[in-house]
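In what follows, a single structure is set out as structure tokens and then discussed.
Complex shown without one protein chain; remaining protein chains in place.
Moving on to chain A:
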Amino acid sequence: MSRRTTPARRRPSTALTLAMGLMLLYALLPLVWLFMSSTKDTASLMNSFGLWFGDGFHLFGNIRDVLTYDDGIYLRWFGNTLLYAVVGAGGAAFVSTAAGYGLAKYRFRGRTALSALVLGAIAIPGTALAVPTYLLFSKAGIVDTPWAVLLPSLVSPFGVYLMRVYAAEAVPDTVLEAARIDGSGELRTFFTISLRMLAPGFVTVLLFALVATWNNYFLPLIVLSDPQWFPLTVGLNQWNALATGAAGSGVTTVNFYPLVVTGSLLAIVPLVVAFLFLQRFWQSGLAAGSVKE
């Protein structure tokens, strides 16, 4: 949005705008389809053109069906997802910010090694850990509880890396010195002064962690078996299995399709809204963090 990024002195190119328009279509058409499909009943879903409305407008009826099916299990899943996302992503952003700040602003023995550990940990494929995580957590007795999803969500090596780079730039040493001389303790300085300077980086990490936890599928699929604790992703795919008859019953439950489609639409709205609202913050954080090695 900011002007300085796109110097106005250059002529706009129609050809370029058209080419990028194709890409925009590619990005957005499936979402248009999803919205259109959410306004249809089962019959229209099967028979009408995907990018336009069908017979009647059933969006609100579909939403009601989604929210009330099986005593409102969808709302329960929504709440679970919200819990995992808010606590998991919020915790991850906070933990990462503190760690990155510590690495950037204090000299202590082993700091270089810990920085290397963080960089190396970025390359550790999280999902390869899922099976042992399940086994370990089942030994510890926290499988099928929210903890099994929350604890691994708090780990964000990329967040630490980003915040280390960001903090090194955004929080001047002179400010910390001044705070010390004024008698402010290190923790108080962090919470009252540094955190404010770190805000764009924090929001960036928060949003990426939010996406990661909101979209998390593999880990909850493994560590949860009680539908009461499912996040939306696992629940939606279970509905899909019912719709396609893959759930084992052998019976195709065609009426489930509007549920899956409308439930999917409702599941993506919060994140899209969060991104649109916070874009100014996270884009500046990304700019500062993503480019330096």
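Basically, a residue touches a chain if its C-beta (ideal position, glycine included) is under 8 Å from a C-beta of that chain, and two chains touch if they have at least 3 such contacts; residues count from 1.
The definition used in the following text is that contacts and distances are computed from a predicted model.
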> For the chain that is missing from this picture, which UniProt protein name fits: "LLM class flavin-dependent oxidoreductase", "DNA-binding protein", "Hydrogenase expression/formation protein HypD" or "Sugar ABC transporter permease"?
Replying inline: "Sugar ABC transporter permease"
> Of the listed residues A:67, A:82 or A:151, which contacts the missing chain in the full complex?
Replying inline: A:151
>> Across the whole complex, list the residues on chain A that are touched by the chain not included here.
In response: 1, 4-13, 16-17, 19-20, 23-24, 26-28, 30-31, 33-34, 37, 45-47, 49-51, 94-96, 98-99, 101-109, 111-112, 114-115, 121-136, 151-152, 154-155, 157, 160, 164-165, 168, 173-174, 177-178, 181, 186-187, 190, 211, 214-215, 217-218, 221-222, 232-234, 236-237, 240-241, 244, 246, 257, 260-261, 264, 267-268, 271-272, 274-276, 279, 283, 286-287, 289-293
